[in-house]
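Data block below; observations after.
Heads up, one of the protein chains got dropped from this complex, but the rest are sitting where they should.
By letter and in written order, the chains are A, B and C; residue numbering begins at 1 in each of them.
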Amino acid sequence: MSTGPVTTPPAPGAPPPVETVTVTIDGKTHQFPKGTNLLEACNATGANVPFFCYHPGLSSPAVCRQCLVEVKGQPKPVPSCYTPVADKMEVATASPKTLDVRRQMLEFTLVNHPIDCPICDKAGECMLQKHYFDWDGKLARNDGIKVKKAKVVDLGPTIVLDQERCILCTRCIRVCDEVAGVHQLEMSKRGDRELLGVAPGHKLDNPYSLNTVDVCPVGALTSKDFRFAMRAWELYATPSVCTGCATGCNTDVHSSRGRIYRLVPRVNEKVNKHWMCDEGRMTYKAVHTDRLAAPMSEGAAVEWDRALDDATRRLRTVLDQGPGRLGVVFNATSPNEDLYALAKLAFDHLGVGKAYLAGRDQGWSDKILVSADKNPNTAGAFAIGAGRLKTLLDLANDLKSGAIGALLVVGTDGVLVGDKASATMPLDKLEALVVLSTHKNAVTQAAHVALPLAGWAELDGTFTNKLGMVQRVHAAIPPAGDALAGWDILSHLAHKLGATMDFQSAKAVFTEASSKLPFMKGAEWGRGVRPLQLRFANSRG
Amino acid sequence: MSQNVLERLKAQFTGGELLDTGSQHGDEWARIRRDAWVTVATFLRDDPATKMEMFTDLTVVDRFATEPRFDVVLHLYSVSLKQRVRLYAGVPEEDPTLETLVPVWAGANWFEREAYDLYGVRFKGHPDLRRILMYPEFVGHPLRKDYPKEKRQPLVRRQPGSVD
Amino acid sequence: MGADFVTGKLADVVNWARKFSLFSYPFVTACCGMEYMSVAAPKYDIARFGAEFPRFSPRQADLMIIVGTITERQGPALRRIYDQMCEPKWVIAFGVCASTGGFYQNYSTMPGADQVVPVDVYIPGCPPRPEQVLDALVLLQERIQRGEGHSQVVLKAEALAKKKGGEYDVPAMSIKPRTDHLAALPSATKPTGGEG
Partner (left out) sequence: MDNTLAPPQTRRVVMGIQEPQDFDAPELPTEPLPLNMGPSHPAMHGTVRMVLEVEGEKISSADVQIGYLHRCFEKESEFATWTQVFPYTDRLNYISPMLNNVGYAMAVEKLLGITNQIPERAQYIRVIVGEMSRITDHMTCLGASAMELGAFTVFLYMLKAREWLFELIEEVCGARLTVSYLRIGGCAWDLPEGFAEKLRSILERSKGVLAEVSTLLDRNRIFRDRLDGIGVVTQQDCLQYGITGPVARSTGLAYDVRKDAPYLVYDRFDFDVPVGSVGDNFDRYAVRVEEMKQSMRILEQALQQIQPGPVAVNDPRIILPAKSETYNSIEAMIAHFKIIMDGIHVPPGEVYSYTEAGNGELGFYLVSDGTGRPWKCRVRPPCFAATAILPELLKGLFIADIVPTFGLMNMIGGECDR
C-alpha cells in the first residue's frame, strides 16, 4: 500500500473529452484526452517521470525542471508537467539525454542543500532523497561553500521553516493560494539567494496550513506538532478516516509502538482530494488523553465480568418494570457497527421505546472541507435510528419527569454539554446508568457502571460521512487498557441479558447491517491491511 | 539445465494439473493444482528423466492480501541427475489444507509439522501433526503476516518486585 | 557485642569459602556456549578462579550460568532447574540474550532470563569475550563476600524474620555498581559504597 500518489491517472474528474490525441511514449502509442498534462500522461503509462514542483492537486508552474522529457522535434527537453499532450507527439522519458538532464537538475538542486538528513524530519519520506537515489547516485563534484540561510523561521502557529533545505518548488505557496484561498507565502530575491517567506503583513495561519508540510518535497517546512517527535521512517501507516467532522476526510494514521504521532491526508478525489484541515490532524491527541482504561462499577475499577454482571443486574431490575422505563442514547460519533448493534439490542431484543441521539456541538465551517457538524457519523446514526431517535432535550425532560429509570449510553460525546438543556440533565435521578465511553468525563463520573470503549483508531469499522459514503477505518493501535469495541461489549451485554445477539467480529456486524440497511447497500468491507512501515513504503512524496 | 524437468511435467500432466511454470534466476518452478500435489511429486520422484530422489525443503509463503493467501513451496533435488525444481501449491485462507507428502518422502514429516506450526497449513494424512518449534500451549501461527512480531505468550514469569 | 562480632566474622569466612568454591551449572542454550567453551578451555581457564568444574546436576551446583537465549518454551525448565539448586545459589546471565533478549525481540524469545529467575550478574556482549566472563566471576565473588547475592539476602531476611518471629518480607535487591575494582579481597569484605 503506497501512502501517496507516485503516479496519477489522467484527470479522472475531467468532463468527457471531446477528442483524444495519439501520443507515442517510449515507443508505445497511447490515446489521451486532448489537453491532458504530459507528465500525468507519461506516468499513467507506467513511465516514472520524477518531479518536485508538480502536484496532482495543484497548478503547474514548472519551476523545478525535474520532469524534463525529450519530445521529438523540440530543440530542448520540455517540462512535461507544463506541456499538454499534442497529437502525434513522440516522447522519450528514459532516453540518455533525458536521464542526463534529470541527473544534472538533481545535482544542481543538491549544490546548496544542507547535509541535514540525520536531523531532518522529512528524512525517510523525502522526495529529494528518493529522486537522488533513483536517478543520480553520483558523488558530489564540487565541495564549494554552500549558501547560508536562516535555519529556523517561525512562519506561524503551526509551521517552522528551514530556508536552507527549501528547494524553491513553490508548492506551499500554491497550497495556500489554491486550497486555503489565502496568499500568505511568497518568494523573494533571486538565484541561489532566493528565499521562501511569509507575504508582507501576513502569518501562515490559515486552517489548512499543515498541508504545506505534506506537499513540501523536502524538510523545509516542518510541523511544530510533529517536529523532532519521531523519525518518519519508523512510523507505520494505517488507512483510516478523520473523525473530526462530518466530511470524513480519508487519512493515514502514522503510529509506532501503540502511539499515534500524526494524521496525514489520504487521496480520495470524491471527498478530500489531497487535503485535510489542521483541526482534523490534531484529533489524534484525544486518543491518548484521559481515556477510560478499565471497566468501572460504582467508581471502582473492576474486571470485565464483574462490570457486565453489575450492569446487567441494574438494567434488569428496571427492565422488569417494563421496557418503557429503559432509555438508550446513540451517539453520532460511534461507527456504524456499534450503532447497528445497539439498535438491534435496544429495538429488536429489549423493545425499548425511548432512544435519543447525542453528539458533539455544531461548530465553525467553511466552503472547503470543514463542516459545521462535528460528528463523523451523524448520517449513519439517523439512518440506523430510522426516525426513532429523539433529541437530548427530550432526554432531559424525560429524566426530569422520571419517565425513564435506566439509561444505556453508548458513546458519551456531548451527552452533557450537548445543548443548553442537557447542562441541567439530572442523571442522578436514574436507578441505572450504564455508560460505554472512550474517555473519562462527567457522564462516566455519574455512571453506575462505565465500560471502556475502543476509540476510532483502535477499531475496525465504518463511518458514514455527510455525503452518505460509508468509509472504512482500520485498527492502527491496540485499544487503551481493557477497552473493547462497542459491538463487542453490547453482544456480551445482550448475552447476559438473555438476548440472542452474538456477533463474533466487526465484519459480521457490518455484513448483517449492510444486508438490512439501504444506506449501506453496496458498501465494501474490504480486506484487512497490514500497517506498513514508511521506510519500506518508498517516499510519500 | 533442468528445463527438461518442466518439459517432462508439461508432457505428462495435460489435464490442467500444471497451472503455471516458469524460470527465474535459473530456478525452474511449477505451480501445481492442489489436488494433484502428491501425484506430481510422486511422478517427479519416480520418473527416470527427473529422478527427484532427494527431498530438499518444504515451506510456506504467506502472500497476504492476495488469493490464494498461502503457497506451499517444495524444493526437490536429483542427486543422480543434478537437477532441481520448485513446486508451488496455492492454499486458500478459508481452507488451509493440503495432502501430506510423508508417504512420498519420509523427511516431509518435520517440515510439514513446521509449516503447520508457523503458518497453520494442515496436511491431510500426516502421521502426527503437532507443533514442532512452538510449544503446545501457543495460540496462533506466528509467521502469518498478521501475527504481531512481539506478541509473547509466556508460560512462566517471576512475581514483579520479588527477589525470590 | 562480642557475639555479634564473632558471628559477623564467621559469616565473612563462610562467604570467603563460598566464593572460591563455586560449582557452576552451565545452562547452555545457544551461541554463547561456544564462548563458554573457550572460557573453560586452556587459554582462559576459568579454573584459576575456583569455579573449576561444571556440574551437570543442579543439585550439586550453587552457581547457574545462563548461557544464551532463553525462549518462552525454555522458561519453565530454567525455573525448575533453579528451584532444584541448593541455597545459597547465584545466577550469572551470560550474554545479552540472557540479560535482555538482545536483538531477539519477538514472540518466542524471553526478554531476559530475569523474567524467570533472579540474576546476580549480567554480562553484556553478543557473545561476551571470555575476559568479560572472568571479570563477571570476580564481580560475583565480591558480591558473595559482601553477602549480597539474591538468595543470600533472602536467607538473611528469613533468619531475621525467624528471630523476630514477625512477618517475612524481603526488599527488592538492586545490583551494586562495582566500586573497588582491584581491591585486595580481605578489604572487599568491608562494606563498600553504593546504595544499600
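Basically, a residue touches a chain if its C-beta (ideal position, glycine included) is under 8 Å from a C-beta of that chain, and two chains touch if they have at least 3 such contacts.
Bear in mind the structure is a predicted one, so any value in this text is a computation, not a measurement.
Trainee: Could you tell me which shown chains are touched by the chain that is not displayed?
Mentor: A, B, C
Trainee: Which residue numbers on chain A touch the omitted chain?
Mentor: With respect to the unshown chain, the touching residues of chain A are 110, 113-115, 117-118, 123-124, 128-130, 132-133, 136-140, 143, 233, 535-538.
Trainee: Which positions on chain C touch the chain that was left off?
Mentor: 27-31, 33-35, 37-38, 41-43, 56, 67-69, 71, 73-74, 77-78, 81, 103-104, 106-109, 126-127, 129
Trainee: Could I get the residues of chain B that touch the absent chain, sorted low to high?
Mentor: Against the missing chain, chain B presents residues 24-27, 29, 53-57, 59, 61-62, 73, 75, 79, 82, 84, 86, 105-107, 109-111, 118, 131-135, 142-143, 149.
In the analysis below, only the chains that are shown with their structure count from here on.
Trainee: Provide the C-alpha centroid distance between chain B and chain C, rounded to the nearest whole angstrom.
Mentor: 45
Trainee: Report, in whole Å, the distance between the mean C-alpha point of chain A and the mean C-alpha point of chain B.
Mentor: About 40 Å separates the centre of chain A from that of chain B.
Trainee: Mind pulling up the chain C residues that touch chain B in the complex?
Mentor: Residue list for chain C touching chain B: 72-73, 75-76, 79, 105-108, 110, 114-118, 150, 153-154, 170-173.
Trainee: Within the complex, which stretch of chain A touches chain B?
Mentor: 527-530
Trainee: Which positions of chain B touch chain A when the two form their complex?
Mentor: 64-65, 145-146
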